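First comes the structure, then the notes that go with it.
One protein chain omitted, others in place.
In this document, chain identifiers A and B correspond to the written order of the chains, with residue numbering beginning at 1 in each.
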Amino acid sequence: MKRINRHYLVRNFHQAKWDEPVIFELSRKGERGVRIPEAEEEVKAVAGDVMAALPTGLQRKTPPVLPEMAQPRVLRHYMRLSQETLGGDVNIEIGQGTCTVKYNPKINDRLASLPEMAALHPEQPVETVQGILQIMHETDLMMREISGMDRFTFQTASGSQAAFAMASLIKAWHRHTGEDQQRDEIITTVFSHPSDAACPAIKGYKIITIFPDEEGYPDYEAFKAAVSERTAGFICANPEDTGIYNKRIKAFTDLVHEKGGLCGYDQANANGLLGITRAREAGFDMCFFNLHKTFGTPHGCGGPGSGALGVTKELESFLPAPLIDFDGENYLLNHDVPNSIGRVRSFHGVAQVVLKAYAWMRSLGAEGLYEVAKVSVLNNNYLFRKLLEIEGIDSPYDPSKQRVEQVRYTLKKLTDDTGVTTGDIQRRMLDFGLHYWTSHHPYYVPEPATLEPTETPSREELDEYIATLAHVVRECYENPELVKTAPHNSVIHQVDESGMDDPKEWAITWRSYLRKTGAS
Amino acid sequence: MMSIKGFKHHPYIPNSVPEVQEAMLKEIGLNSLEELHAEVPEAIKLKENMNLPPALSSEWELRRHVEGLLRKNRSCRDMLNFLGAGCWQHYVPAVCDEINSRGEFLTGYAGEPYNDHGRFQTLFEYQSMVAELVDMDVVNVPTMDWAQAAATAMRMAGRMNGKRQVLVPALMDCNKLKVMKNYCDPDLDFVEVAYHPNTGQLDLDDLKQKMNGETAAVYFENPSFFGFLETQGEEISRITHEQGAVSVVGVDPSSLGVLAPPSHYGADIICGDLQPLGIHMNYGGGLSGFIATRDEEEYVMQYPSRLFGIAPTTVEGEYGFGDVAYDRTSFGDLRENANEFVGTQSALWGITAGVYLALMGPEGMRELGETILQRSRYAIHQLNQIPGVKGSYFDAAGFKEFVVDFSATGITVASINQQLMAQGIYGGKDLSVDYPDLGQCALYCITEIHNRQDIDRLAASIKAIVTETPGQ
Partner (left out) sequence: MKLGLIVNPVAGLGGTVGLKGTDGMAREALALGAVPKSGLRTLEALKMLESLREDLVIYTASGEMGEAVVRELGFACRVLWHSEKERVTDVDKDTTSREDTRQAAKKILEEGVSLLLFAGGDGTARDVYEAVGESLPVAGIPTGVKIHSPVYAVSPEKAGELARRFLRCEITGLKTEEVLDIDEAAYRQGHVETKLYGYLKVPDDARLMQGRKSGSLLSDESAQKAIALRVVDGMVPEMVYVIGPGSTTRQVMAALDLPATLLGVDIVCNRQLVCSDATEKNILAAISGKESRLVITPIGGQGYLFGRGNQQLSAGVIHQTGPENLMVMATLSKIQALQGRPLMVDTGDPALDRELEGYYQVMTGYRESIMYKVITS
């Protein structure tokens, strides 16, 4: 038999395409997907005609128009749709910059699906949930060591909710000290996550954003001009989306403290800094991590994830209640948090995600976390060096400086040369089974791309990504139309979004679609 | 010399192999891993490894350790559970678990409408099915939980009409109210509306009195946190609309096979939790909030959430999906623009709820509702037989949950629950701490998973406790 040659790096890819109907089209009258236990005859006899007993006006007159489907039909539909989704389990996750999509160990999912986790009710007596409380408490202890903060809560169910809780804490603190009226400004930086600005704005704060200096660091002179007695707090990421680490961070936090403000550290993505440097040494009063980024828990197509919000001793009494305590023998829910901002989420946060993060950290230990940081930064700088060798790809700011865990690139030259935009390249990369993310808006960096390899990809996978991007760049010069009309090998072709902004055209549900297209 | 070490050959980290690291470092002109992080000042760098528990580097040790911890929990699989109060134990069909543990969904995230077509389609379908359930035309990609959905609904209303007072029932879940208040502070003020002590339902005279030109929204729930039904929905919505305010109704979707959706009695915004729809409780981690409205531009533009819409592609016959009205922030009050933020919330539970509703169909949802109605009435009836126990504190029809009054037994709920636990039963949530006005009451939850024997066992246990415990 002939030897098969599979020695190329750029993959000949086509994503699964099932051409699957919308679920309502699969409905067949009378089919059932699952049956519900019927009440026993004795129960029925005692209960009487419960439907007739419902107050008039509260009885449902017409049944909901849900699909009627037998079980295999439902299963197959969703299995197919799952195959039409490019999860981290199946692709080389480099392209979703800022998202920190890394390997999510399967063992952790198995553990979290055990009934001793999945079938816990949040109101169970504490003596019956000692296991999960211990896990949450010990995760708190580990987070304290990783950040230098003194206490964590996991009630915040996402990074944005944690950023929001930070803003709530800042407000509560200044109310407590009587300076809330005077302090109505929060300072952030332009390459921090947009929720670092959006969340404090919900709390009524004015937001002042600092732009970078020529070197790409947040402009310290601008910062000095911004900090005043009106400053309630400073919330930023470091490194920012550019991957550049603000070396003078301590000078920033010191200045804020000097003027009486608080400092919050957005460490949603702390991947590159684990065991390297901490929020405390950088002078922050609080920080948060995203467990679904840095701590290896799955993203679930957009949640459930979890935020972990940590604060210094001074702010502990402002945290959302209850806190999880350990009295040396038992784990307790401490509702006695005197200055608490109240609650940000029901119950105790997303406990199963905390469990997965706990298991992830326990597998790695301190040395493993350090390895994670080093390898993710190694991977990133390797990718950075290699991509800059490609004609048309540059980075804003000094390319000789190391980036931390991700890089924001600019493809402006490529666009100027070829007319192909970074958005076109994004769609074309999908034709090779790879993500590619541009940037938050607006594009302060022209034709941006943000790539973040984490510790997960192997060297060969990094090389595949680099070779594929180089291939696409070549296509831009040689056959730009091919890139502009991409994707060609993804699940579907270019979507006509022309109706998406028009109330007469948009269809957010199947029933609206039927109505607006005149089919019903 | 730094005494800081890494973990080589870790299974999760392909490039933790020293030879590979050396080769890669060389490629980028560095000699050692220490030369990375050159931008972090030495002054704030850690000089030794963090003080963390030692790694459980073999999967077996890890599994054994974590399972050992989890064994300290006594789950609702082992115990007979009657707790509800915002997180409910329903049956979770196996297909729901199968789909939400598919790696593609579990580890998917923020791809494009092309490579993540499946994510877009499942979430569009979930929106569409919940829309049928609540009889509205617009449903969002889910938010954190019911409390968050309700809080957002309040802000939506406030942005729409520019007013700053919201009315809520004095008798509602105090923890949900805490979330709502913190989220809406400092833009909205909460005012509580009195209730009829015997039914729990809103006191309409008080409602009218508290409504004024500054009222942005009126919020109530059906079924309420305490299980009773609010039968005056139409009248409440009418009063609300007369003042130009928005009627917001929270709902338990598991009731909607048998109960009229709030859109039928004037709700403008409906919110609730998806957790009853095929999602495990997860110690509260299974919660997932939804918001629904009519398909009117005024409302659609207020959603902070993503809304997935269907659209054609360049190929005839192909379904495509995308974000509807992505620039939604330009409508309405520019003083309150864009201030809510969307990020990671609970999309996987949206997908799961879709699977559940597809499995259930209209008939399944009706049966579910009917079984719950029958069994909860049966439970009330059985508990009523016990001397000193009032099966339902409120004199109103209810769904799934009900307040059991033990005051006349002279025994505290805490004591009863303690004794029930010894018999393998989690009694209802003790309301006496947060709602002292109700006396010694507990909130019980009965779903389709509680069969007659379970209910009889509960009744027998309580009967034994109240007749055998000496009065206090």
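Throughout what follows, a residue touches a chain if its C-beta (ideal position, glycine included) is under 8 Å from a C-beta of that chain, and two chains touch if they have at least 3 such contacts.
Because the structure is a prediction, the values reported are computed rather than measured.
Participant: Touching the absent chain in the whole complex: find that residue among A:Tyr78, A:Phe152, A:Tyr205 or A:Tyr409.
Facilitator: Within the whole complex, the residue contacting the unshown chain is A:Tyr205.
Participant: Just one of A:Phe223, A:Tyr358, A:Tyr409 or A:Trp510 touches the chain that is missing; which is it?
Facilitator: Here the residue in touch with the unshown chain is A:Phe223.
Participant: Give me the chain A residues in contact with the hidden chain, please.
Facilitator: Missing-chain contacts on chain A: residues 98-99, 190, 193-195, 197-198, 201, 204-212, 219, 221-223, 225-226, 415-416, 419, 421-423, 426-427, 437-444, 446, 497-499, 501-502.
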